[in-house]
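Please read through the structure below; I'll follow up with questions.
Only one protein chain is missing from this complex, and each of the others stays in its spot.
Right, chain A next:
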């Protein structure tokens, strides 16, 4: 089995990452009752003997679990979040050698993150990546978690992405990017996002864009539902989004939101870690969902976001799960895939669901969705038999849909508004190696990306006709 390395950059990246490791441990604990280190566990964790910790710990490839270490590299240019992590319950999962921190932060400036810190920490980051890679038997994937709006996540995060491509060209690069809300308190977030976007477009294999505002909306909605008591009796509050057995009242404000993202990553990798009658390996995701190299932005949606108390699955409720995955409210971006054009769509199902359930729902939903003419049957599916903790079944849908362009267009408009007045530009141009051309090139790259989506979107609703076939002389 293959292994993956999680690289979490910046405040947001590390907070999400922290929730991810917590939930991943819970998930494996509930599946792996015997406490034996197995291949599934090995995909994200090393099993080491810490008793002889002179230098690097020894890997224990088989046998009982001794001490689990996350296959992770933690990078932040402030100390706050990472320090908190090291004092929290997860401290034993990380090794001080996996951390790279600074004290002064990137000042919400992409250029500081990418150009200054990138240059300064290049060797240290590379060494960390190499060390993590050397512990892997067969490294398949990097998961980069970062945000787009700030300085460290967007700047240094995308710098790390470049390093990965140069150093490990055969390892897939999945990026989870949290996009800023429109009312973001960081005024330069459009600059940072768009400078980072260009790097994502050129160097990532798949990007899972997530909008901060969507996470806020989802969490609010769940709070409302649990508090209003309408469905109250039937809902175990927070079971999916917190992953904690009981909310102990000491949850941090972003935990609920970060849990959603962490669950997304768990479900994304479940089929590669656990058994199922229809496996989906990580490399199949980009193979099936990315028809053109740059159009690799996959809008995720996750259901169920809360769980109902009983454990049986009547068919109707299972079908509801599939319907929800396509509704606007369950998307982790502000976008409506139903009104836009699908290039491809993946359904990753976990739990007690059969292939016939999948097929029935695809048939049922297909008429309500528009697919591009050459990919009318653009579905990729997987069945993983291990459900998420506390659930009987769950569904992650990944949509390569032209609806992402609206978020990109909004960002572009906000960028142009700032850029026209040259507002805050001098902060960027101060930085060594940063030139105005970086801005123009980034905005050109984004415009051409939006243009590509527009071009495909324009074919929506046109009658589907077949390409003229090759003719054979008999």
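Following the convention adopted for this analysis, a contact is a pair of C-beta atoms (placed from the backbone, for glycine too) under 8 Å apart; a residue touches a chain by one contact, two chains touch by 3 or more; residues count from 1.
Here is the rule we go by: contacts and distances are computed from a predicted model.
Missing chain, UniProt name from the options "Tubulin delta chain", "U6 snRNA-associated Sm-like protein LSm2", "Sorcin" or "DNA replication complex GINS protein PSF3": "Tubulin delta chain". Residue A:281 is the one among A:202, A:281 or A:452 that touches the chain not shown. If you put the hidden chain back, the residue from A:101, A:226, A:323 or A:375 that touches it is A:375. Although one chain is not displayed, chain A still touches it through residues 1-2, 39, 137-138, 140, 275, 277-279, 281, 283-284, 286-293, 344, 354-359, 362, 366, 373-381, 466-467, 469-472, 474.
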